[in-house]
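Subset of chains shown; positions unchanged.
Labels for the chains are A, B and C, by order of writing; each one numbers its residues from 1.
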């Protein structure tokens, strides 16, 4: 059978730096093909070449076996190739419906068919079990909802080839399952799917075929059948990755952070919790359970009621600077909207939060550069060159830069919201080790994560939130998936 | 429960205020007008205000599209003067050949539309092809048109032949069922604009481009063409406005259309369109135009303040109108 | 109703001052007269103002100083047709016979008187520069009359630029004239605001004793300096903004006294010399 879409010997360079070296990939209809690799390996670039967003520097793209020159996404879409980007591709001021149909609006005569488009969008959202209103503006809906809108947008285009770049990075298990049902359905309809994820369990579950990229080259392309997660990981990283999570530790000194009766209107009700020195405290819950809002309130990024004390000193509400001075930092889950200045250099991004430390009257450019060198080394940030804009980094490397930026303030209490979103498995291991090291050094860490295994593997104690309230907590040996899920679903209502 | 159901209420309320804000400001102005002068509500006064707001209004409708798509046009005022100048020169030149009649006027109107279209196209080309900031392009063309009209009028005033003026006059002063032409044209342009903005692809694409150009491009929107079209449309509407303007004064000079660009942009923004693009509202613009028109009218209705301070009152009202729209001063 | 241009430059400022002062004075003298004063920044606004006065203020008489002739002709004609008494000040309308009363300064005279002074005073081969006003018909008439008056006197006009009746602009233009021409004998600035700017530039360049400046319109500071025999300011030409006062008074007379008021009053442009300067000095006027 002829592949629907294939690359043969494709290379791609940005300036003098070649990031893809001779890629060969064939997508067949009715087959799910997974593309995996470390951060910066070239997955997104490969996908962009396949869907007409980037031109290959050399090599050929074939549709149904015929070489084509894809010069624009529009042309690719014409040919039935649709891509969901790693970074959102939605216009913030437009509504969900408007985004879903952007560029190919339904019309009745010369005018838009509002009712028709709305109905269709609602149907898609229902199919995806997404609660966002078709009339809500993108700016007003949550990150996971946006991802679902992206998926709805792609589904609405009736693709022959669907390319998805880390669609599940911001989704929880439940939504991921919804997505997979849709993928199964498309597969049955004969759509070819190319898909990437750093969650290798998903790859196991979904893929018929796996291609592994390392540093822009293909190292493996094989049937998924019989391939274990460990084998995939080893192929990606080039080393063995047993012991993803460091051994469990026993945390708990004095209480360093104490939050009492925190209320964030519309999001959080009466949340109280304590954090001890040297502890790794997990926050679990379904998407929309208010974890982000609670922590933003604690960190002074949102107006709140209730009190937050750090080492006995009360922090003012709605101001972030005092929290930072007290040694508390928050790492945002939304790196694109709240985390990084995408059109600025790495240096400016890295030091923005901790700029005080680099300026004694004037900013010490040398110290900044040294800090950047250090960050690149510490966090293994893969960059083409030092002057690259933050927005041109691969998704995972952006996340690493964000982590480096946050840690630069030399905090005592670290709140990380989805810290490993979009990060490859090798680096994840490093980050887990890093968090452990911090705790061992006497720092306290709060980890919000929608990946249950991560929470379970990493944390000493886990607080579970449900609908804006703290539903309960589990600690030590009781930390297991069943207990957490029961709390998160509201099946068990014990007090914290 | 509460926590789940509530989330969207607050933004709703704000959106509502945002929506009715300009209308509220307009209402307040109307009340002030009524309180200050008995003749304010008279038919002739209201028609006067509407008719002369029509020029800025027609242009502001076009400006709404340009701004929604993330652009800006500072040249509309001088472009109007230039178009008026060209029209007058052509009509005067044709007079000996074609005789004094409707024919000349029709040719003049056509020339006006074409000139406006070209003016818009030049702005559009410079912005989309040469990729220069719209601010600079249109600041440049603003100076160029203003100079050209001064030069064409030899520093003075270009006047339409007096007899021709007589033939042309009804286009401004004439009425249909008691409603004068500029009002009718303004209403038509506004309605067409509102429909285009909300119910056509073009309007949707303007908002998309203004909101996020890259997203629009990725969604197969032809960004260049749409952006170009907004400038061409605006140029065309400048032509339409000028067609109504020439019969009003029968002349064009270096002072024609002075500061129209600021008024048009102010009307657009008072109406709730965002200066950075991404969201536009034609009916809001119409309300904005009416607010600006009424301020001037009301200041003429009374002697409360020294005429020197008219500008100050105007400034204060413009700011207040927008404050009202934002739903008052809120902390954070 | 009184409609005049806004105070965007000194002369118009004087105009505004005199209009307001006259209105206040007359309102006191004749309590049963009501005045409406509007100022416009462009012709279109002025037409709007006039429409408003007719529609909402029921005026019986209109005193208008047209921003420009042509654009105002038709609207003012409509006002006149409706039976309102119309007084036109300074700028005539482009059609005759619309107004009941015409009070004007003499733009042609303004240029001619200055030109004649230049022709008389300067030797053949003298070099002068000219600062023009805002490009407009008024400016054109003045400059044409000036050019005509110096014709044949052998005076060389080195350069003409627009100073826009603005001190800053004329300062800039004069600075550049001074860099450009090593030899200038006299400057004609078609307005005293511009003369003020030019004087500063000349002073800065240290070429005060090289040339003199003739402005126009009789600004009080300039008149004072002429009175005090400033060698740089030998003379000035009047173009009194107080003409608006005359016009308003004459119009008011129509309603307060039985005598019929109509016709044309041309207030000639006169030469202010050190001898008669004291007569043209008004302490309170802002101009």
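The rule we apply is simple: contacts are C-beta pairs under 8 Å (C-beta built on N, C-alpha and C of every residue); 3 or more make two chains touch, one makes a residue touch a chain.
Owing to the predicted nature of the structure, the values given are computational and were not obtained by experimental measurement.
Peer 1: Would you kindly express the chain stoichiometry of the entire complex in this file with the labels on the displayed chains?
Peer 2: Overall formula of the complex, using the displayed labels: A x1, B x2, C x1.
In this section, only the chains that are shown with their structure count from here on.
Peer 1: For the protein chains shown, what form does their contact graph take: line, ring, star, complete or other?
Peer 2: Shape = line; chains linked end to end, path left open.
Peer 1: Point out which chain occupies the most central position, where each centre is the mean of Cα atoms.
Peer 2: Answer for the innermost chain: B.
Peer 1: Just curious, how far off is chain B from chain A if you go by their C-alpha centres, in Å?
Peer 2: Whole-Å distance between the two chain centres: 45.
Peer 1: Which whole number of Å gives the spacing of the CA centres of chain B and chain C?
Peer 2: That pair's centroid distance is 34 Å.
Peer 1: Using mean C-alpha positions as chain centres, tell me how far chain A is from chain C in Å, no decimals.
Peer 2: Their C-alpha centroids are separated by 72 Å.
Peer 1: Would you give the residues of chain C that are in contact with at least 2 other chains, written as numbers and ranges?
Peer 2: Within chain C, no residue contacts more than one other chain.
Peer 1: Check each residue of chain A and list the ones that touch at least two other chains.
Peer 2: In chain A, nothing touches at least two other chains.
Peer 1: Would you mind writing out the residues of chain A in touch with chain B in their complex?
Peer 2: Going through chain A, the ones touching chain B are 53, 72-74, 77, 85, 89-94, 98, 102-105, 107, 110-112, 114, 133, 136, 140, 265-269, 290, 303, 318, 467-469.
Peer 1: Across the complex, what residues on chain B touch chain C?
Peer 2: 37, 39-40, 42, 44-45, 48, 52, 55, 150, 154-157, 159, 162, 165, 169, 245, 248-251, 253-259, 296-297, 300-301, 303, 306-308, 310
Peer 1: If we count contacts the way the header does, which residues on chain C are in touch with chain B in the complex?
Peer 2: Touch list, chain C to chain B: 6-7, 16, 20, 36-39, 41-45, 47-49, 51-53, 55-58, 67-75, 94-95, 134-137, 139-140.
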